[in-house]
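A single protein chain has been removed from this complex, and every other one stays in its place.
Chain IDs A, B and C follow the sequence of writing; residue 1 opens each chain.
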Amino acid sequence: MTQKLALGKALNLGLRRAMEDDPKVLLMGEDIGRLGGVFRITDGLQKDFGEDRVVDTPLAEAGILGTAVGLAMRGYRPVCEIQFDGFVFPAYNQLVTQVAKIHNRSRGKLPMPIVVRIPFGGGIGAVEHHSESPEAYFAHTAGLKVVAVSNPVDAYWGIQQAIASPDPVIFLEPKRRYWEKAEVDLDAAPGPLFASRVVRGGDDVTLLAYGPMVKTALQAAEAAAEEGRSLEVVDLRTLSPLDLDPVFESVRRTGRCVVVHEAPLTLGLGAEIAARVAETCFHSLEAPVLRVGGYDTPYPPSKLEEEYLPDLDRVLDAVDRSLAF
Amino acid sequence: MTQKLALGKALNLGLRRAMEDDPKVLLMGEDIGRLGGVFRITDGLQKDFGEDRVVDTPLAEAGILGTAVGLAMRGYRPVCEIQFDGFVFPAYNQLVTQVAKIHNRSRGKLPMPIVVRIPFGGGIGAVEHHSESPEAYFAHTAGLKVVAVSNPVDAYWGIQQAIASPDPVIFLEPKRRYWEKAEVDLDAAPGPLFASRVVRGGDDVTLLAYGPMVKTALQAAEAAAEEGRSLEVVDLRTLSPLDLDPVFESVRRTGRCVVVHEAPLTLGLGAEIAARVAETCFHSLEAPVLRVGGYDTPYPPSKLEEEYLPDLDRVLDAVDRSLAF
Amino acid sequence: MTALQQATEVVDPVPGAQAPHLPGQPDLVQLLTPEGERVEHPEYSIDVSDDELRAVYRDLALVRRWDVEATALQRQGELGIWASLLGQEAAQVGAGRAMEAGDMAFPTYREHGVAWTRGVDPLHVISLFRGVDMGGWDPIAAGLNLYTVVIGAQCLHATGYAMALQRDGAEHAALAFLGDGATSQGEVNEAMIWAAAFSAPVVFFCQNNQYAISVPIERQSRVPLYQRAAGFGFPGVRVDGNDVLAVLAVTRAALAAAREGQGPTFIEAFTYRMGAHTTSDDPTRYRLGGELEQWKLRDPIARLKAYLSRSGIADAAFFDGVDAEGDELAARIRKGTVEMPAPAGTEIFDSVYAEQTPELARQRAEFVAYHEGFEEAGE
Partner (left out) sequence: MTALQQATEVVDPVPGAQAPHLPGQPDLVQLLTPEGERVEHPEYSIDVSDDELRAVYRDLALVRRWDVEATALQRQGELGIWASLLGQEAAQVGAGRAMEAGDMAFPTYREHGVAWTRGVDPLHVISLFRGVDMGGWDPIAAGLNLYTVVIGAQCLHATGYAMALQRDGAEHAALAFLGDGATSQGEVNEAMIWAAAFSAPVVFFCQNNQYAISVPIERQSRVPLYQRAAGFGFPGVRVDGNDVLAVLAVTRAALAAAREGQGPTFIEAFTYRMGAHTTSDDPTRYRLGGELEQWKLRDPIARLKAYLSRSGIADAAFFDGVDAEGDELAARIRKGTVEMPAPAGTEIFDSVYAEQTPELARQRAEFVAYHEGFEEAGE
C-alpha cells in the first residue's frame, strides 16, 4: 500500500508503527505528549500509547539522554526528541561520555539502542539556535551512528530502522522539508539504513548531499542538465558510518566531486569526504573535491540565512569551478 | 634571560606573569587553588594572588564556563582549567552556544576574552576520560580559537598570548609532555600565537603534527633521516584558525603530506587539512594526504593505549605509503 | 456576583497548577488584591508616590500595547516569531523597576517589560524577532544583557557577573530572569549552587507562568518552586506575579540584600502566560478549559487600574492619555519595523571574532566577490 505523505507525517506514522511493533519503544522529550511536539511529529501518540510511553519530560536535555541510558539498561528503546538542533548541547556530556561509550565500556553487555531525533538545519526564518547543523560533532564521536533523512520514504522507514538498531543513532530530520510530500510504500523498506544512495545518475560531476541539501542538489542537477552538464547526485543518508563505496565508484567515472552541507565548512562532513575520496580515488580525480557549506560563522539572523545557506547557485558555482579546474 | 623549564612549569610561570601584568586576569577551576591543580600547573598562585583571583570552584564545568562569561562581561579575563579533556563536555553547552557566540550576538559589544586550559591527549596510563583529544569539536565551532602547544617555549608565551587575546581560546596542553624540558627565553616572545611553524626542514614529505605528536613527528623525522629520507615537520600550533600557508609552501616542494594526531581519524583535524591541502596544492600532490590518527573508537583501557596512539612506527609507515604512492 | 464572590473565584486554585493563595496566606506575598485593594504584608511593605504609581501603570499599559502590536506585526508577516508577555507585565515591570542604575538584568527571550524599564528601544527588541540581528542594544550601557534563547544559560552569566561585582567592590546586583521550565535545567541549578557558594549578589527572578510551552509546572516540580532555594541555602519567596507592587517590594528587598552582601535570593513570581508561548504555538492543545478565564480575572493591569481609579490617584484623563501614548508607540513600532533596513550580507562575517581570522577574511572576500559577480551579471 502506498500513501502520499509529508516528511513529518511519515515520521509520525513510522514512530507509531515502531511503537506498535515493540512495546519497549518509548518516546521522550519536551512537549511531545499533549502538544504532539512543536513540529507535531508525535501528534496523537500520547493519546494512543499513554503517558508512560510518550513521556513529556522536564525541561532538561541531559536528563532526557541520561534517563534514556537507564531505561535502555532495562531493555527499553528510548526515542528522544531534541526540540531544536541548537538545544542538544546540554545533553552533550551524556551523549559523548555515556551513550556513545557504554556498549564499549561494558564490552557489549549493555547495548544502548537509543535514538535521538533532532530537527536540524536552517531555512525556516527562526531565531538563534533553531537552525544549526551539528552533525559533525556526532560523526566525530566513536560509538554513535548518525543518519540524515531527506525524503518521506526514508523518514518513514529510517526512523523504524533506527529504532530497531542496537546502537545509538542520531537521527537528523531536515526540518525545513517536514512539509514536502512523496508517495510512501508502507509495506516494504527500500533498503538498509546505513547506506548511501545514488538518486540521480550522471557523468560529469559527482554531487554529494544529505538531509535538506539533497533537494537543493537535485535542483542543481536539473539546472545543470539544461546547460548540458550531467551531475550524478548521491544522497549520503548515513553520516556515520559513511558509506562511500558508491561515491568512489561514481568519482572514478566523473573525476570530479562536490559536497554540499549547511554546516560550517571547517571540519564539516565535507572535510572527511574530501580526505577519503582523495585517498581512494587519487588517480581518478581531475579536480580536488570541492565543498559548499555554511560559512565558518555562527548561523546568522534569519534575514541573512539565504545568503548563508548553500543554494542552487552556490552549488552550480562549485560545479563550474570543479569543471574548470 | 633564559631558563630551563619543564612545559608544566613554563605554564605556571606564564600564568603568573599574565596575572602580574593584568589585574583582571583570574584563574578558575577545580582544585587549582590550595592543591595547585592535579598537574600543579597553578602551584603557588593562590597563595600569591589570593582566593579571589585563583578560584577553587564548585565541581561543575558548566558553572565554570558560564560564570566566566559573566566575569568577562565586566572586563575580567577568566582562565578556566578543565581538569581533564574528558570532563569538558558538561561545559559544552556554555562553550558552543554562549562563549563562542556572544561576541557575534552582540555585534562586538561583548568581547569574550576567556581561555579554557585543557590538558589533553593520552599516554599517561590513565583510566577512561583522562586521555581524550577533543580538539575537532572546538575547531568546528565558529567563534572559538583553538591552539595546542608542544613545547615549553610555546607554553610559556602561548598562555600569555592566549590570555591577551580578545577572543575565546581553547588552550590545549599536551599532558604527557608536561615534564619535558627546554630553555625558555623569558624576555622575547618567539612570534605570534596563531601561526604554524616549520620545526624541521626537509624535502621528501611534509609531516604535520601538533601538541604531543610534535615530538613523535620529530622523532620520526630523525629516524627517517637515518634511512635517507628527509621529512619537513610543521608544528601546526593553531588549530583554529588553521595557518596552512607554510604547509602549502612545503607541500608544493615535497608533493607529499602526512598528518598525525591522537584524535579519532574520522573528522579529526587531518580531515580538514587533507581537504585544504588537496584544494590548494592539487597539482603538486604526488600522493593523497595521508592521515595517522587514533582509531574511530573510544580511547581504550591504558594497557592498549600504546597500540591505539600513533607512534613513530605508524608515522613512518604512513610516510612509506606516501612515498610509495 | 458580589465582589467577594468574585475575589474568591479569582483566587481559587487554578486547575493544573500549584494554586495561588488567598491574600494574606503567608507564602504568597501580595500588596494589591485582584480587585485592586491595597493590603499589607507582615514582611514586605512599600512606599510609592502617586507619581510613581502612575508611572508604573503607564509602563504596564505601554508594554502591553507594544506586545499586542508585535503580535499583530508577526501575524502580518513582519516578524519571524514573537514571544508575548501578555499577563506577565506586572512581574516584569515590577522587577525591572526594582533595579538601580548599575544593576544588570539577564533576561530570557520574553522580558520585554524589563527591557522597557531599562530604557531599551522596543525596536531593538523587535529587530531580533524580525531576524535583522540578535538584539541591537548595548547590553552594558542599558544594564540589560541580550536575550538568551538557550533555556537557563543566562543564570550562570548573571552569577558570574555578580562575582565580578564582588571583586570590583561595586554595590550593585545582578538580576537573572528565568521561567518555571528553566528550573529543571542543570545549569540553572548550578547557578544557584555557585551563587550560594560565593554569596554572590544575584537575584533569581523566576516567572512561574504555569507552563513551559505545553508542559505544566507539575512536571518540573511537585513543590512550590520558591522552596528550591532553601535546599541550596538561601531564601526563596513566592510573590503574586500579577501584583506589580508586591513584585516591586519583594525584588527591591532582594536586590538590596544582595547589594549589602547578604547573597542570593530566589523569587518565584506566580503568574500566568495569557497568550501563546510564541506566535508559533497553539495553546488550545494543552490549556485546561476555563483556566485562561480564571486568570483574566487576575489581570495585572486591570488590578492596578482599579486601585488607581478607586483611590483617585488617576482619573479618566490620565488613562486616556496613556492610551493615546500607546497608540503613538504602536504606530512608531509599526513604522520602525516595516522600515527596518535589512542587514548587509557581510555582517555574517564581521563580528565572529574581535580579531578577524585570515580564513574568515578569505571567506568574506569570496562572498563579496561571488555576490558582485551576480550584480555585474545583472541578476
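In this section, a residue touches a chain if its C-beta (ideal position, glycine included) is under 8 Å from a C-beta of that chain, and two chains touch if they have at least 3 such contacts.
Everything quoted here is computed from the prediction, not taken from an experiment.
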{"item": "Chains on display which the left-out chain touches in the complete complex", "value": "A, B, C"}
{"item": "Absent-chain contact - pick from A:Leu15, A:Val38 or A:Ala68", "value": "A:Ala68"}
{"item": "Residue among B:Phe49, B:Phe87, B:Tyr156 or B:Phe194 touching the omitted chain", "value": "B:Phe87"}
{"item": "Contacting the left-out chain in the complete assembly, out of A:Val115, A:Ala142 or A:Ala275", "value": "A:Ala142"}
{"item": "Among B:Thr57, B:Ser196 or B:Thr238, residue touching the chain not depicted", "value": "B:Thr57"}
{"item": "Residue, one of A:Phe194, A:Tyr210 or A:Tyr295, that touches the chain absent here", "value": "A:Phe194"}
{"item": "Residue ranges of subunit B at the interface with the undisplayed chain", "value": "30-31, 33-36, 38, 56-60, 62-63, 86-87, 89-90, 125-130, 265-266, 295-298, 300-305, 307-308, 313-314, 317"}
{"item": "Positions on subunit C where the hidden chain makes contact", "value": "183-190, 193, 196-197, 218-223, 227-233"}
{"item": "Hidden partner interface residues of subunit A, rising order", "value": "26, 52, 57-58, 60, 62-63, 65-76, 90, 93-94, 97-98, 102-111, 113, 142-143, 145, 165-167, 194, 240-243"}
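Note that in this section only the chains that are shown with their structure count from here on.
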{"item": "Most central chain, judged by mean C-alpha position against the global CA mean", "value": "A"}
{"item": "For subunit A paired with subunit C, centre-to-centre distance based on mean C-alpha positions, whole Å", "value": "36"}
{"item": "Between subunit B and subunit C, centroid-to-centroid distance (C-alpha), Å", "value": "41"}
{"item": "Geometric centre distance via CA averages, subunit B-subunit A, whole Å", "value": "31"}
{"item": "Multi-partner residues of subunit C (each touching 2 or more other chains)", "value": "133-134, 150, 186-187, 347, 352, 359-360"}
{"item": "Residues of subunit A whose C-beta touches two or more other chains", "value": "86, 89-90, 128-129, 266, 295-298"}
